[in-house]
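Here the complex is missing a single protein chain, while all its other protein chains stay put.
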Amino acid sequence: MSRRPSLVYWTGFAVILALLIVAPLVLPEFWRRFVTEILIWGLLAMSSDILIGYTGMVSFGQSAFFGLGMYGAAAALLSVAPPNLWLALVYGLAGAAAAAGFVAYFSTRLRDIYFAITTLIFSQIFYVIIFTWTAVTGGENGLTFDRPALAVPGLFSIRFTATTLHWFVLAMVAGSYLVLRRITQSPFGMVLQSIRENEARTRAIGYPVERYKIVAVMLSGLFAGLAGVLYALQNEFAAPDFVFFLVSGEAVIFNVIGGVGTLVGPIVGAAFFLLLREGLSRFFTEFYLIPLGAIFVAMVIFMPQGLLGFMRRWLNQ
Amino acid sequence: MSPAADTAPAAAEAAEPLLEVDDIHSYYGKSHILHGISLAVGAGEVVALLGRNGVGKSTTLKAIMGLVQPSRGRVRFAGGAITGLPPHRLARLGIGYVPEERRIFRLLTVIENLRTGLDRHGVGKERKKALLDKVYEFFPVLAERRNQAGGTLSGGEQQMLAIARAMMLEPRIILLDEPTEGLMPRMVGQIREIIGVLRRDGVAVLLVEQNVPLTLSASERVYILEKGVVRHHARSNELHADDGIIHQYMGI
Partner (left out) sequence: MTASSTSIWAFEIWGFEVGVPLQQVLIQTVNGIVTGMILALVASGLTLIFGIMDVVNFAHGELFMLGAYVGVLTMAATGNFWLALIAATIAIALLGAVIYLTTLRPLLGRDPLTTILATFGISLVLQNYALWQFGPVARKIAEPITGHFTLFYLQYPWYRVVIALISAAIIGGLWLFLKFGTWGIWIRATTQDRVMAQAMGIPVPSVLTTVFAIGAAMAGASGVLFGPLTAVDSSMGVDWILKVFIVVVVGGMGSLAGSIAAALMISLLEAYASLWVSPAQAVIVSFVVLILTLLFRPTGLFAATGR
């Protein structure tokens, strides 16, 4: 976390926010959806940053939380007519929180690599359950549903347009960012970072490290779940592919590329990755992952601080 | 490079010492540990480093052995610069290392521990057997326990194994870090004997110790360290355990 003069920081924030608000009004359809997707994946990567960047816990469990957010929203939207936006949010977040609690209970007592592998395997557990429990989850084919309207019962009901949906997503993501920023700068956040720096010492001082870790996982799960809900709203379907552990891997990739421990980094990383993917797939068609994967590996070796870290150093020169 | 049985320090070594440490500095994170250590060890000499805990004695040995990279300064061995070379090269060049806590390979048997040093290029079966026999002669208990796992040996036996293991490299100098630490007092005499044996074999020893009487009786010269620098340098037979200087730097 760098100490930037507040004015510069907030000005920058306002500028970017303004750009993102204006975006759907000026961009063609494809790019409009693209920006919205960047925001959603950025949110997922941001949720991963809480664990990796701030608490020092490498987690591959994001896809489980994302998936349950997605399917939770689907459940809400399919079970109630007319489909209710707020119910979708509640179900999705609850589902993600439940998954997070489950994973947290088993995994947090483990250290480092074991934690990473265990979260990975839990992602797959959820994947297998969702994939095979066809009656409830639609199995391989997933679920499709209608997008709900932005409604406050009794007051108004507006159908989402692509633009207003984008603004809704933007509001959610920006809000999440601000909330997370507040949390990471709070005493709670400081303890998390202290755990990352030196877990043994934090424990010796007297902090119940396991409990903090569990809360961190649940926090991460909540925001990943929110990303899942937003994705469901955006695309109107839920599919098991998104619960496959590769999605967790991608979240971690965005996080690392952008810069861990920065909150903003993951969104930058998502944008970078998705843009690169877009560009490379024009040349390499569906095999874009070959050069993209190679670039990622090169970045891990040569730019471990991520794009943000790199730019920070470059700006400081 | 055969360890000849020298009876007297060779006069030819007056030209350049076997091991020469020149103004090395080292850091641990932000901590400045070594503030410019310089010392020298001649061929077949036993030289000691004395000092309290934390003054940088072990770090000096590690810097020589390449386990710690000095930020400044040079180390020369047998006429060549060795600063920055990786430890396994230094071992092959003839520097043996016996660390604090011994660090024998606990899950390897005694003979396997010895083989980590014995199995080298250009050493024929005859010479290997001769080396093993020699070491078994010095340390009969190792011969007895040759097929036992290193971790099952007592502290004293592990110390002997650690030294024997280093001897397998046929080194010209052995860096010996606090050999009496954690050992029963009656083993101190044994350590003195072992150092004597090494000396007779023509192997130089750079000894780090806190046991003053042992150090003064086993070594020829002693450097006294404080806070990462050499404060005093004397011939061991000119010092006594109750000298003022010893009191000053060892705090006893």
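The chains carry the letters A and B, assigned in the order they are written, with residues numbered from 1 in each.
Throughout what follows, a contact is a pair of C-beta atoms (placed from the backbone, for glycine too) under 8 Å apart; a residue touches a chain by one contact, two chains touch by 3 or more.
No experiment lies behind these values; they were computed from the predicted model shown.
Engineer: Out of A:131, A:177, A:223 or A:272, which touches the unshown chain?
Structural biologist: A:131
Engineer: Looking at B:57, B:145, B:165 or B:221, which residue reaches the missing chain?
Structural biologist: B:165
Engineer: Quickly run down the residues of chain B that touch the omitted chain.
Structural biologist: Spelled out for chain B, the touching residues are 65-67, 86-88, 91-92, 97, 99, 103-108, 112, 115-117, 119-120, 165-166, 169.
Engineer: Which residue numbers on chain A touch the omitted chain?
Structural biologist: 52, 58, 106-107, 109-110, 112-114, 116-118, 120-121, 124-125, 128, 131-132, 245-246, 249, 252-253, 256, 286-287, 289-290, 292-294, 296-297, 300-301, 304
Convention: only the chains that are shown with their structure count from here on.
Engineer: Where the CA atoms of chain A average out and where those of chain B average out, how many Å apart are those spots?
Structural biologist: Between these chains, centre-to-centre, one finds 55 Å.
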